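Missing here is one protein chain; the remaining ones are kept as they sit in the complex.
This part shows chain A:
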Amino acid sequence: MQPFRVHTGIVAPLYRPNIDTDQIIPKQFLKRIERTGFGQFLFYDWRYTSDGRPDPTFILNWPQYEGASILIAGKNFGCGSSREHAPWSLLDYGFRAIIAPSFADIFANNALKNGLLPVVLDESTVAAIAASAEATPGYQVTVDLERCEVRDENRIISTFTIDPFQRHCLLEGLDEIALTLQHEALIAAYEAKRNRV
């Protein structure tokens, strides 16, 4: 997994509640058996019109958000299916962090496992960042996992909390399976004990 420490980037405000995984990556793209190349399908039904042309009403198609790497969303982002294709497509498109008032559990887990940082801030703070991103072309923020804060060039916008273990794994880019396998003896002992009862 790629580590996440400090990231600065352009903010794209997609400030809507309940953005579900079917919107993030529609099912027709889940048939691929690779982990890569999903960015082209991100938000497909919103990004493209039914004849396959970029939809000019969708904000990611606006020039001021080109190259955006931080997404602002409404509450319950990533609700719906467990498809890890959702964080894969966000990352492949170029997003490194998502800021929202809340995330669906499975999505947040999947994101963390891939080095995409979900940042939970309260509703009014998220709304304020979205407003700045709408008002100021090229508006950038810094998401700092070392200090657990979000700031722009003028000020610290907010601090955030994150599970310390997840934070550690992200900062170091750890392979969680390798971590678990360090406890192989304990797993074997557990299995042996359960077999006896």
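Heads up, the rule we're going with is that a contact is a pair of C-beta atoms (placed from the backbone, for glycine too) under 8 Å apart; a residue touches a chain by one contact, two chains touch by 3 or more; residues count from 1.
Keep in mind that, in the parts below, contacts and distances are computed from a predicted model.
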| remark: Looking only at "HypC/HybG/HupF family hydrogenase formation chaperone", "3-isopropylmalate dehydratase large subunit", "3-methylmercaptopropionyl-CoA dehydrogenase" or "tRNA N6-adenosine threonylcarbamoyltransferase", the name UniProt gives the absent chain is "3-isopropylmalate dehydratase large subunit"
| field | Options A:S69, A:S89 or A:N114, residue touching the unrepresented chain | value | A:N114
| Listed residues A:V6, A:I156, A:L171 or A:I187, member touching the removed chain | A:I187
| query | Residues of chain A in contact with the chain that isn't shown? | reply | 15-18, 20, 22-23, 26-28, 30-35, 45, 50, 74-76, 79-84, 87, 102-106, 109-110, 113-114, 123, 163-165, 176-177, 179-181, 183-184, 186-187, 190-191, 194
